[in-house]
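Remarks on the structure that follows.
Removed from the display is one protein chain of the complex; every other protein chain stays in position.
Moving on, here comes chain A:
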Amino acid sequence: MNLEKFLSFDDIQKSLENRETDCKAIVNYYLENIQTKAHLNAFVEVYTDSALEQASLVDEKISSGKAGKLAGMVIGIKDVLVYTDHESNASSKILKGFNSQFTASAVQRLIDEDAIVIGRLNCDEFGMGSSNENSAHGKVLNAADESRVPGGSSGGSAVAVQANLCTVSLGTDTGGSVRQPAAFTGLVGIKPTYSRVSRWGLIAYASSFDTIGVFSRNVQDNALVMEVMAGPDNFDSTVSRKAVPHYSELLHFNKRAKVAYLTETIESPALQEEIKANTISVLDKLKEEGHTVEEVHFPLLKYILPTYYILTTAEASSNLSRFDGVKYGYRTPNAHNLESMYKKTRSEGFGDEVKRRIMLGTFVLSASYYDAYFTKAQKVRRLIKEFTEDLLTKFDYIIMPTTPTTAFKFGEHSNDPVAMYLEDLFTVQASVSGVPSISIPNGKDKKGLPIGLQVMANSFKEAELYAFAKYLTELNVNE
């Protein structure tokens, strides 16, 4: 069996056009890969029957010339996106047995264009984690080095594409949960502008940060999936009604770019030497090619993570209050009255990291501490957002490393929550500010582990971001 087939959607479309294959064969090919690579634990559940059924339907549409623009694409979805009559757990025991009565809008739009959903993918519980070690479904192995984490929280989504178990996958990114695992696995991963993609059917973690993003091997596929998913939706009152450009048709880049990089990122003591070197070579190459590259100071950088943790834990404590054992999911068998049913259900159903964040969030929202923590963080958020947006009107892009280190070993940060939180040091700026940000491969370190390069643009500039990201990958600076 050739594991190195169908490495891009373009490959798939060509094979379909030349009638060398059909959707059923493509699905069977991925199903076989999934079986061979089952030990990576990327998939929580494989939808063998419904995927093959969908494949036959799409094959019929292809022969009658009625196929949608994603015909032949096989996708995996993170276990926080719901899909009608399929189980979703958010990798938590508390949602055991939950079968959704509806489909997430983002997923539905891909299906409407004839993408095939092959299964759901492992992640950190409710998206809370940076290593995929906080999952009721167990850890996911990084296919680049199986003793190392794939990143998180969308670890399964990253590994599924990395190991060629599906064409593209959906993840969610609240503070770096698509970009960090994309960097750790050598993929392209985007977090779109906040409110660009409907959150209907996304099991909420922190509602003013949550976004749905895409993992792919190349920029082209990523752009195509995003243009199908994005846009207005009657089920999400916060989603933007701005028109969605055809990102995949706007990938040609022929401008002189103005690029900023932040001193505090490149000079960070936490930054691994090889990542620093590879980031600098990209900046040097851009100068050589005639682009403007300038260093900018951002003294607020170190305050972004604390801001992020106060606000996201507060939002999480509120969002996760719905898991009470009444309407769906797990209910304790040990309750003697209503209050003990709530408490025992939640204490038995949630994992340690989730409980830690609920406790912290409840604390910062409690009457005596609200102003000192929550309101303070909302004020700092405004400063960070305004600085970032202002910088992105003076410059087209901000470039920085995606992560301070490459993929770390299992258990390396397990006993120190703050050390784990620092993994998101460079990804949280875009999340706190709401702007789009993409991670693209940028060579490897001495151990052969993938390095990511992060590019940010101003809100709703996904088209410009994709085009520049494609240009950067074609410069091949660190290949």
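Going forward, a residue touches a chain if its C-beta (ideal position, glycine included) is under 8 Å from a C-beta of that chain, and two chains touch if they have at least 3 such contacts; residues count from 1.
Here is the rule we use: contacts and distances are computed from a predicted model.
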item: Name per UniProt, for the chain absent here [options: "Cytochrome c biogenesis protein", "Aspartyl/glutamyl-tRNA(Asn/Gln) amidotransferase subunit C", "Phosphoribosylformylglycinamidine synthase subunit PurS" or "Electron transfer flavoprotein subunit beta"]; value: "Aspartyl/glutamyl-tRNA(Asn/Gln) amidotransferase subunit C"
item: From A:66, A:246 or A:379, residue that would touch the chain that is not displayed; value: A:379
item: Contacting the left-out chain in the complete assembly, out of A:97, A:269, A:290 or A:448; value: A:97
item: Residue in contact with the excluded chain [from A:83, A:342 or A:468]; value: A:342
item: Chain A residues touching the omitted chain (full complex); value: 97-99, 101, 194-195, 208-209, 234, 237-241, 300, 302-303, 306-307, 309-310, 317, 321, 324-331, 335-344, 346-347, 350, 355-356, 358-360, 362-363, 366, 373, 375-383, 385, 417-418, 434
